[in-house]
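Every protein chain but one is kept in place in this view of the complex.
Presenting subunit A:
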Amino acid sequence: MADMTYLLSFIAVAAIATFATRVIPFVFFERHTEHPLIKHLGRYLPAAVMALLATVFLTRSGNWNAALPGLDAVLPGLLVVAIHLWRRNALLSIAAGTAAYMTIQQTGFLAGF
C-alpha cells in the first residue's frame, strides 16, 4: 500500500501553492482597484490573455510534422472563426469546430495531403 501520509501532505502542499497563485493579487492589490494602471490591465489583459491561450492551445493541437503542417488544427480553428462571425452562437461554433477536429484526428484523412 502506498504511503497515505505522503499523498495527503502532497495534496495539501500542491493545493496551497495553487491557491497562492490565485489569491496573491487580491491580497496585495485589493486597495488599488481604482488605480488607473489596474484599470488599464483590467481592460486589456483579458483580451490579450484570451488571444494568447487560443494561440498556444491551437498550436499544440496541430501536427506540425505533417505534409501540411498544423492544418489539422488550423482548419477547424478557422471553421470556428467563420461560424462564429456568421451566427455568433458560441455553442454552435464550438460544437462545429470540435466535431471537425475529432473527424480529422480520428479518420486521419488530412494525413495524405
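One rule holds for everything that comes next: a residue touches a chain if its C-beta (ideal position, glycine included) is under 8 Å from a C-beta of that chain, and two chains touch if they have at least 3 such contacts; residues count from 1.
In this section, contacts and distances are computed from a predicted model.
Participant: Considering only the chain that is not displayed, what protein name does its UniProt record carry among "4-azaleucine resistance probable transporter AzlC", "Acyl-CoA dehydrogenase", "Spore coat associated protein JA (CotJA)" or "Aspartyl/glutamyl-tRNA(Asn/Gln) amidotransferase subunit C"?
Facilitator: "4-azaleucine resistance probable transporter AzlC"
Participant: In the full complex, which residues of subunit A touch the absent chain?
Facilitator: Per the touch rule, subunit A residues meeting the hidden chain are 1-2, 4, 6-7, 9-26, 29-30, 32-33, 36-61, 73, 76-77, 80-81, 84-85, 90-91, 93-94, 97-98, 101-106.
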